[in-house]
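The structure follows.
What follows is chain A.
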Amino acid sequence: MNQVSRRHAMGLLAGAATLPVLGAPALAANSKITVGALAFTSHAASFVAFERGYFAEAGLDVEFKFFQAAQPMAVAIASGDADYAVTAISGGLISLAEKGATKVIGGALSEEKGIDGQKILVSDAAFKAGVTTPKALDGKAWGVTQAGSSFHYMGAKIAAAEGISLKYTPLQKTGAVIGALKSGQIDGWSIVPHIAKPLAKSGAVHIIGDVADYIPNYQVTTVFTSAANAANERAKTQAFLAAFSKGADDFNAALVDKTTSADEAEAMVKLIHKYVYTDREYEKAKPSIVNGAMRINKGAALNMSSVNDQLSWFKSEGLVKDSISMDMLVDGSYVSTT
Partner candidate 1 sequence: MAHPTILGAGMDLKIEQLSHSYDTVNVLSDISLQVPSGQIMCVVGPSGCGKSTLLRMIGGLERPSAGQVLQSGDVPPDCLNPLTFVFQDFALLPWRSVAGNIELVLEDHPLDGAARAARVADVLARTNLSDFAKALPRQLSGGMKQRVAIARAMAVHPAVMLMDEPLSALDAQTRELLIDDLVGLWMRAPFTAVYVTHNLAEAVRLGHQIVVLSRRPGRVREVMHLSTPLDQRSMADPGLQAAQERLWALMRDEALAADKELAHA
Partner candidate 2 sequence: MHDAPRPVPFRGGGFRPQRLRGVGVAVFVVLILLIEWGTRAGWISSLTLPRPSDVVATLVQLWKSGLFFQHVTPSLTRLAVGSAMGVLAGVAVGVMIGLFSLARAGLVPLVAALFPIPKIALLPLFVIWFGIDEGSKYALIALGTFTPTVVATFGAVDNVDRTLVRMGQSFGLRWWSIVRKIVLPGALPGILSGLRISLSIGIILLVAAEMLGAQYGIGAYILEAGSLYDLERLFAGVVILSSLGVLVSWLIAQLEKRLLIWRS
């Protein structure tokens, strides 16, 4: 009896704590939603919104579903196994949008001058053979997870800017790409800084450039959902984006702009550590998490020109159908677009 009543009391307390918070459009009842995520720092906004109760305040009962790569997430949204997800724009996501299954509704991770962004890496062997600038990658093997992945896009943009050609080598998973790069099976790759920096420190690979120099204002990841959610579940979708943005604000303040106290930054890293690098102890995970902090767009704003550029590239490579338009891919009615 005692036990039950105590738990009851705690529940009441927790409920009371949320009461005074206003702002998020409240939904009639707790809506159960599934959010797809990768265990990366770049997905921190969702984790923060969940841990700090922003989802619950918005009346959303969130359950995370974790994935190994970006493209399967798009398929999960299409099949209804996940409601919202944050990931890079991939060929699969665009194809599914063309079939009327998915919609991009907001922006998340962005490259920004002055903030550490994605790095261009080369293997030790290639570095020693003189590949010390991106231009020297001409004719070299460039690691990608799959054709039409963001790595493919980045490689292509770098190649176009430098006037070189790359040999794209699909390896399915980021882990396989890392392994191939370390052992010198491939020559170059680009990846978020929290993965790039520790690799470079080990001496097995070398950083030779920044992606931001080639793709300024690159909208790396976007928030997306099923076309049905975007069209018919406005309240729920708005609630999700609002809570997600609050999480993003906390994250940016603590780790990107560093405007908060050191304690708050510490608390933020601890929160993220619950999801990211869980297999490492906190002290070892902390630098990786701090290094991986890239800006998550305020208010989930979406950089339309970057999305448009990515879409055009996918079309020009013949990876997606020519017939697909921005309207099919993006529902710009939720967030501010630029």
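The definition used in the following text is that a contact is a pair of C-beta atoms (placed from the backbone, for glycine too) under 8 Å apart; a residue touches a chain by one contact, two chains touch by 3 or more; residues count from 1.
With respect to how the candidates were assembled, all candidates are chains of the complex that A comes from, given by their letters.
These numbers were taken from a predicted model, which means no experiment stands behind them.
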Touching candidate - 1 or 2 - for chain A as found in this complex: 2
Interface residues, chain A side, partner candidate 2 - complex: 71, 74-75, 78, 90-92, 95-96, 99-101, 141, 146-149, 167-172, 176, 179-180, 183, 185-186, 319-320
